[in-house]
Each structure stands twice: as C-alpha cells, then as structure tokens.
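Shown next, in structure tokens, is the structure this report addresses.
Moving on, here comes chain A:
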Amino acid sequence: MILHTSKIKKTFGGLVAVSDLDFTVRECQIKAIIGPNGAGKTTVFNLISGILPPTGGEIQFQGKSITRLKSYRISSLGISRTFQNVQLFSNMSVIENVMIGRHPRTSSGIMSSILSLPKKRKEEKEVRKRAMEYLEFVGLGDRFDESPENLPFGKQRLLEIARAMATEPRLLLLDEPASGLNTKETQNLSRLITEIRGRGITILLVEHDMELVMGISDEIMVLNSGQKIAEGLPREIQENDEVIKAYLGED
Partner candidate 1 sequence: MLRIKNINTYYGKVHALKNVSIHVNVGEIVALIGANGAGKTTVLNSISGITPPREGEAIFGGVNILGLPTDQIVKMGISQIPEGRQIFAPLTVSTNLELGAYHRYSRKNKPFLKKDIEEVFSFFPILRERMNQIAGTLSGGEQQMLAIGRALMSKPSLLLLDEPSMGLAPMISKDIFRMISRLKDELKTTILIVEQNAKAALQLADRGYVIETGKIIMEESSKGLLNNKEVQRAYLGKEKKEIWE
Partner candidate 2 sequence: AKKVDLKEPYKIGCLFAFTGPASWLGEPERRTAVWIEDKVNKAGGINGHPLKLLIEDTKGDPTAAVLAAKKLLKEGVLAIVGPSTSGESMAVVPIMEEAEQILVSCAAAEAIVHDPKTDKERKWIFKTPQKDSHVVQKIYGHMKKSGIAKVAIITDTTGFGAQGREQLKKYAPEFGIAVISDETYGPKDTDLTPQLTKIKGTEAQAIVNWSILPAQTTVMKNRIQLGITIPLYQSHGFGNTKYAAAAGEAAEGVIFPCGRVLVAEFLDKKHPQKKLLVEYKKAYESQHKEDVSTFGGHALDALNLVVAALKASGPDKNKMRSFIENKKGFVGTGGIFNFSPTDHTGLGLDSLEMLTVKKGKFDLYKK
C-alpha cells in the first residue's frame, strides 16, 4: 500500500468537489480514476500533490501522513505529476524542463551556486546527463534544445512525463496523458506507461480514453460528483450499470 486516503474532502465555496473519499493504491499498481467531467478527478490529484489543501480527511503516503504538507515537500517525498492543461516552462529549453525535475534530487545551494564550487559543477554535468536519459526514454532525445512551445501538443505531454520521471517518483500521477493523441500515439503511450511501471513506479492515472484505461489498468475507481461509485477490475467496471449510466454511455 503506497497511498491511502481516508475521508478526504474538498469544497469550493458551496460546491463539494470531493466528498469523503477513501481509496488505496498498492505498490507497483496502475490504477485509473475515471468519471464524468467535473467529477473531481483533477481535484483529487491536486489534493494528493498538495497543490490544494484538503478541506478535511487524511492522505497517507508510504505510511506517513502528507495531508498538510506543501507540494514541494510532497514532490521530494516521491510523488510526481503531470497536468491536464500542460504546464511546461516555456522560457526554458526542452532539456532544461527535464533538468528542473532533478531539483529535489540534487542539493547544491545558493552559496555553492554563487561561488560555482566544483561540487556544483560536477552535479550540473550529472543532472544534464540524467535529463537526457529521461528525454530519450520518452523519445524526445533529438529535440532537447528546442523551446517546448514549438513541440506539438502530444509531444508536450511526453515532455511533462519525462520531467515528472526525472524527480524519481515512487508514485506518478498522470492527468489525461492521452488527450490530444491519436489512436496510434495512444498505443505508444500505453506502452510507455507500462514500461514506467516496469521500473517499479506506481501509477495513478486519470483518463477519458477507455481503450487506454481498460488496456493497461490493474484497477479502476469511478468517481461521480466527488464520490466513489465503483471500484474494481476493468472488466467489472465495464459491466457496472451505474458506471455505464453515469459515464460510459450505451452504444
């Protein structure tokens, strides 16, 4: 059990976006969260990654509570994420974006940076090398020097994954990684996600592309109006009437 939430809750003014949600993610699992638009999936991600403080409840990561931690602390503990609306650093090159991901795993501080001590220089080299590896891993190795804005949308998504991977997470949160990809590209993505899991990283996935979700998830949780309406294996979820009614729709 790598992540466990109990009764987490988030309200915006009068609107209850997530209400008393309990769920568990096990080590090395690919777990998907699906649900209608506005069900609260992104909000759950925001709560886990500390971008929004929960209104109530508790989140435990690797047995320790991370409920009130700031998002940078959570990230250095080993939770990393991508964003539904891609949030790349547009004033930096592609590789620098990935190098940012190394931030929590490196240590040279202001003083050693200002004085450019040998330790810092060695670390810089190392960071660049590692960043390049992650870029190659997602297949962007040849575009390392470009501005991320010049990349097509789908490649920007891959870059976000590389950046998140660079923080060496234990748990990776992917928010709609396949949106804007065509079927073939989505297949490549699912291969990539499986490979990431193969490296021992647990994955929590939000996605509307059912081919992808059903194809790779070990377990699926369905949210509606901030509440869990179903949880189980892909096959069970596909046949769940409530899920069909609220989300999948009948053909």
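On the choice of candidates, all candidates are chains of the complex that A comes from, given by their letters.
Brief remarks on what is shown
One rule holds in what follows: a residue touches a chain if its C-beta (ideal position, glycine included) is under 8 Å from a C-beta of that chain, and two chains touch if they have at least 3 such contacts; residues count from 1.
Please read all numbers here as calculations on a predicted model, not as lab measurements.
Of the numbered chains 1 or 2, all belong to the complex, but just one touches chain A: 1. Residues of chain A that touch candidate 1 in their complex: 12, 34-39, 42, 84-85, 150-155, 176, 179-187, 208, 210-211, 214-215, 234, 246-249.
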